[in-house]
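To keep things clear, I will list the structure first and then write my remarks on it.
One protein chain omitted, others in place.
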Amino acid sequence: MEATQKTMKVTVLRYRPEQDKEPWEQTFDVPYHKDTSVLEALFYIKDNFEPSLSFRWSCRMAVCGSCGMMVNGVPHLACKTFLRDYEGKSMKIEPLANFPIERDLVVDLSDLIEKIERIKPYIIPDAKNANMPLNKNFKQTPMQMEAYLQFAQCINCGCCYAACPQYKLNPKFIGPAALTLLYRYNVDNRDAGAKLRAPFLNSEEGAWSCTFVGYCSEVCPKHVDPSSAIQLGKKMSATDYVFNMIKPEH
Amino acid sequence: MRQFLPTRSDEPMYWLLFGAGGMVASMVLPAIMVVLIAAGYTSDDLNSGFLNLNQVHNIFSNWLLSLIVFGVVFLLSFYALHRMHHSSHDFGIHSKLTWYIAYGLAAAVSFVSLGLQLLMYVKYF
């Protein structure tokens, strides 16, 4: 068994803030079989070569969104990416692009979290339903659920921000995941918070910084399709703009 | 509280023009290019070549056809320059200047076209 074991050259970007000025590369020979994930390759490196290697992980099954990182320059979830798909090639693992590197493969996602918070990612009921007793339910038809369900699959992994050149060029851009969640709550029939979220959608740093590159939808590990949500958000914002021109609110 | 909220962008106006212009560029412009190429190819025949004088006279003396030509020029120029304005941002140029150049040029091209078309319309009748 050992003799037939395949190995791959895996290069990992290292950065130790207490001693390094800049990130540097370290290469390891990692044995793998048909279901070795990138995350498992990192475990192997940590267990056998470099105990100090830091990376985030939790669920190992593409639910928690902790292990987003760049594999050969493309944002991936390490737990959902397999070495077999890179057979015959080498592999380079880097921390998620467009975020400050904290240590090795760990990035500072504060900006992503703050932006998601900004759009109020929770159901804001209207005045009539605000004090609804807990034993009563909102009614929702399958179609009303279908309207937002795809966009509710976001796990906040940050892969779309790493893929977005507009976020790279202008970090003020609120970004794909925040705009997707904004759309997701706006089209939920239980929600009445669209007006509160509108300023973040209508502004320059909102939907209008997007130029429809479409790479976010390409890399999204949960197939949320953020670029679709942003275009639908632009339609929402443009409608609001036209109505505001006809009948200004302020 | 309100002053902390971001201000509304005027981008929807340009985006709607861009969307309409992009549709024109994808649906109508290929055929226009074929006509222009054909006109160049048959330009030796001044009486029955593509875009011969009688044909263009008939286009620009008809207010509806002339308006359609203006609409194509207007939407295409805003579409193209809107995209180029955003491309300047993609090349790392973040300045209000490209905004003035892009939409100023688009407005200028549209106004020149409209003025000349009105001039011709008046001249032909």
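Here are a few things to note about the model shown:
Per-chain numbering from 1; labels A and B assigned in written order.
Keep in mind that, in the parts below, a residue touches a chain if its C-beta (ideal position, glycine included) is under 8 Å from a C-beta of that chain, and two chains touch if they have at least 3 such contacts.
Here, contacts and distances are computed from a predicted model.
Choosing from "MBOAT family protein", "Energy-coupling factor transport system ATP-binding protein", "Amino acid permease" or "Fumarate reductase subunit C", the protein name stored in UniProt for the chain missing from the display reads "Fumarate reductase subunit C". Set against the missing chain, the residues B:Leu53, B:Leu67 or B:Leu97 yield one that touches it, B:Leu53. The chain that is not drawn here is touched, among residues B:Leu5, B:Ile37 or B:Leu97, by B:Ile37. For chain A, the residues touching the chain absent from view are 15, 17-18, 22-23, 73-74, 97, 100-102, 108, 142-143, 145-147, 165, 168-169, 211-215, 217-218, 225, 227-228, 231-232, 234-235. In the full complex, chain B touches the omitted chain through residues 22-23, 25-41, 43-44, 46, 48-53, 55-58, 60, 69, 72-73, 76-77, 79-84, 86-87, 90-92, 109, 112-113, 116-117, 119-120, 123-124.
As a working rule, only the chains that are shown with their structure count from here on.
Centroids of chain A and chain B (each the mean of its C-alpha atoms) stand 39 Å apart. Contact residues on chain B toward chain A in their complex (touch as defined above): 5-13, 15-16, 86, 89-90, 92, 94.
Across the complex, chain A meets chain B through its residues 165, 169-170, 199-200, 202-206, 208, 211, 234, 237-238, 241-242, 244.
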